[in-house]
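One protein chain omitted, others in place.
So that you can tell them apart, the chains are marked A and B in the order they are listed, and the count of residues begins at 1 in each.
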Amino acid sequence: MLIETGETMPLRNSDDVVRVRQAVRARAVGAGFSLVDQTKIVTAASEVARNTVDYGGGGTLRIEVLRDGRRTGVRLTFIDQGPGIADIAKAMTDGYTTGGGLGLGLSGAKRLSNEFAITSTPGSGTVVTLARWK
Amino acid sequence: MPRNEAAITALIEKHQQSLLTAWLAAQKRDGRSRDTGSDAATTDLARQFLQQLHKGGSGGRLDDISGPDWAPMRELLDDFSRARATQGFSPSETAAFVFSLKEPLFDMLRGETGTNAEQLARQIWIVTYLLDALGLYTIESYSRIREEVIGRQQQELLELSTPVVELWDGILALPLIGTLDSARTQIVMENLLERIVASGAEIAIIDITGVPTVDTLVAQHLIKTISAARLMGADCILSGIRPQIAQTIVHLGLELNVVSKATMADALGLALRRTGKAIVDRARPVESRV
Partner (left out) sequence: MSEIPILKIGDCLLVSIQVDMHDRLAMALQDDLTQRIVADRARGVMIDISALEIVDSFIGRMLNNIAAMSRVLDAVTVVVGMRPAVAITLVELGLALTGVRTALNVDKGLAMIRSIIDKSESADAHRDG
C-alpha cells in the first residue's frame, strides 16, 4: 500500500473546522469517491475535528490519499496534545458527552468510516485515525 | 545507440509503402488476427501507424514510448484499442496488429543491413523492444477501455432493471427484481431517494415481489433507506413480502418498522388515501325499471 499524497492542516478554531471539511471533500473527490462516500468521510472529519478543537485544545490533521492495489482510500489522522480521554470505551458510547453535545462525535465518526482507531493518554493527548475506501 | 535508431527511423520512412503491403499480408496470414471487415480502414490505420512510428523515432528515442513525441502514436493506439474492445476482439487479437509488423520489419532490415551481423542483431533488438512496448501499450489500453465498457454496461443494466416509476402525483413505486446484492441495493436506494427529491413525491412504494431472498445486509439497506426517506420528509410503504421472506425477517430478528402490504395494489390504495385521494365509481346510467 502506498501513500499517494498528503497534507497537514492546523486545527485551532471553528474556522479551521470549516477548512478541514473543504480539504477533505477535495481529497475525496480527487480519489473518485461517490457523493455518498464523500459526504460520509467529510461528516466524520467534521465530528472529530470539532472534538479536537473543543476538547483537545486544538491540534493538527493529516490527510492522506492511499492506494492499495486497485483500491483508493482517504486516511485522516487527528492529533492533539490535550487532556486526553480517560475512558475511551465510555467516550465511544452513543449519547455520552461531557460538553452538552449530542455525544455522537467519536462513535458517529467510527460508524461513518471503514477503519477507525483511537489512542489517548490522560494528560498527553489523543490520536484519532480513520479511513474510508472507495 | 542513436546511429542505429536514426538509421531505423530513416529506413521505415524510405520503405513505408513496401512495409505497408508486407504488413497487411502478414496480418491476413497471422493466426491470431481475425477478419476485421473493412480492408480500407485497416490499410489506413496501418499507414498512420507507420507514419507515427517514423515521427516518434524522429523525436529521438525508440526505447521509450512515454514521451511527448510518442503521444500521437499512443492516441492512435488508444482509438484502435477502443474500436477493437467495443467490437468484442480479444486482447491478443488486438495486439496482434502491432506484433505482426515484426516480420516485415526484420525482412526489410535484413535486406538493408544484410552482411553486418553485429549491426543487424542490434537493430532487430531495437525494433523488437519498440514493437513489444507498443503491443503491450495496446493491451493495457484495451484492458482499461474494456473495464470502462463493462462498467457502463453494468450501470445501464442496473438502471434498466430497477426503474422508479411515478404511479400518481406524489406516489413513486420501486419494483425490485432479482437477487439484491449489497452494492446494487445501495445504488438502487440512493437512486430512489434522488427521485423522491426530484419529483417531490411524499410516498414511495418499495415492492419486493420479484425478490427471491432477503438477507440481513439487504434488509439493513432497506431499513436505512426508509429511515433516510423519512428524514427527508417522505415515507415508504413496503409491498410484496412473500411468506418465506416474512419468516426470514422474523427469524433474523429484524425490526422493519414500516407499514407493509401484501400487494402493490394494496400499497397504492393506502398511498392514495394518505395523500387525500379516493377512487370512485362513475355514476352508472339509470336503468329503466320494469
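Note that a residue touches a chain if its C-beta (ideal position, glycine included) is under 8 Å from a C-beta of that chain, and two chains touch if they have at least 3 such contacts.
What you see is a predicted model, and the numbers here were worked out from it, not measured in a lab.
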item: Sole contact to the chain not displayed, among B:88, B:163 or B:200; value: B:200
item: Residue among B:59, B:88, B:111 or B:233 that touches the chain left out of view; value: B:233
item: Positions on chain B contacted by the hidden chain, ascending; value: 190, 193-194, 196-197, 200, 202, 224-225, 227-234
item: Residues of chain A in contact with the chain not shown; value: 14-15, 17-18, 21-22, 25, 35-36, 38-40, 42-43, 46-47, 50, 94, 101-102, 104-105, 107-108, 111-112
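One rule holds for everything that comes next: only the chains that are shown with their structure count from here on.
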item: Rounded Å distance between chain A and chain B, as computed from the means of their C-alpha atoms; value: 34
